[in-house]
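A single protein chain has been omitted from the complex, and every remaining protein chain is retained in its original position.
Let's turn to subunit A:
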Amino acid sequence: MALVLDGVCVRQRDEIWLDDINLELSSGMTVLIGPLGAGKTTLMRVVAGLHPPGAGRVIVDGKDVASISVRKRSVAFVYQQFINYPSLTVHENIASPLRLDRAFPKDQVDRRVGEVAELMGIGDLLPRRPSELSGGQQQRTAIARALARPVDVLLLDEPLANLDYKLREQLRGDLKSMFGQSKGVVLYSTSDPAEALGFAAPTVVLGEGRVRHVGDAADMYDRPPTLAVAATLSDPPLNLLPGVVRDGWIECMGASFEAPRAHARAERVVLGVRPHQVSIEGAGPGALAFPAEIRLAEVTGSATFLHLLLRGGTHLVAQLPGTRLFTPGQQATAYVDPAHVLVFDEAGGDLLASSTAEVDLHG
């Protein structure tokens, strides 16, 4: 089973929603990640047949599906909102795609419903109606309905986004094991980097209606090919600092470090620093030091996010382990190990160097 998107474009009036999408997805799970408005939902709707592509082809298992109506396609779709049929019981909700599938033996419906309900952990809720369920249970019902019928393409559009943190963690674990053995193509969209990294599946990064990059999420995290990919895969957001390359050194707001590789190509660079790589004490030799003023300390319990204002007006966020108390207005120094700095070309956003990856790969 394979899903191929060949030059898919979607334009709505003057806006470009999808711009020349070319993808080849094989069976098993693929994660689609991108910020809000990147075109994830539109892409899924095009694949499902809910939205006509302005140009390009959607090919499922070697066949162009343009002429096949939504009803006849072998797809299942899970929405971000919990969409179930309110007037039917959970059992009938899950059974409905099976009953409508001529190829599915009618005497097997109940058995199959029980099977997927058990898999999704809602086996004891079958006689209830969706309105009598919690949000998490409603979404489990929707996913169970999508899983019930074997389909060529299973589309999940941010299925966990509207759930609370704990449920999300739990359901994510369940889904990961479930999609591993899937014979069809499973396309799972999310805007949460933790989800993309957690599934450890082939990942497509989408941004502004274009495919930014395709690859392994962990690789892309360690060595983001562009600034856009780095930003999409970073949570908490990546700190960005301006830098200038001069004689093999990179200067950044009064601090400087030896450029990891020759950067003759670019003069102006953007330095990407992950918040957890910033510390305010115990700097190693060669660390970049930035005098700063503490503006705000957000405590989450396991970590403290320190919002710093650097000289020159640049903001920097440091993620410190544990609960730490600071007074706003306090002076501090932010230290960054140059080995953990991502260097991007300011003009094109391409990665010029990531010391982390070089150390990891070659050191």
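The criterion applied here is as follows: a contact is a pair of C-beta atoms (placed from the backbone, for glycine too) under 8 Å apart; a residue touches a chain by one contact, two chains touch by 3 or more; residues count from 1.
The definition used in the following text is that contacts and distances are computed from a predicted model.
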- Chain left out of the displayed complex - its UniProt protein name, from "LemA family protein", "Amino acid-binding protein", "Fe-S cluster assembly ATPase SufC" or "Glycerol transport system permease protein": "Glycerol transport system permease protein"
- Given A:Leu18, A:Val60, A:Val75 or A:Leu342, the correct residue touching the omitted chain is A:Val75
- Note on the structure: Out of A:Met1, A:Ile68 or A:Leu88, the sole contact with the unshown chain comes from A:Leu88
- Query: Where the complex has a chain not shown, which of A:Gly28, A:Gly54 or A:Pro97 is the residue touching it?
  - Reply: A:Pro97
- Note on the structure: Contact residues on subunit A toward the hidden chain run 48, 50, 70-73, 75-77, 79, 81, 83, 85-88, 96-97, 100-101, 145
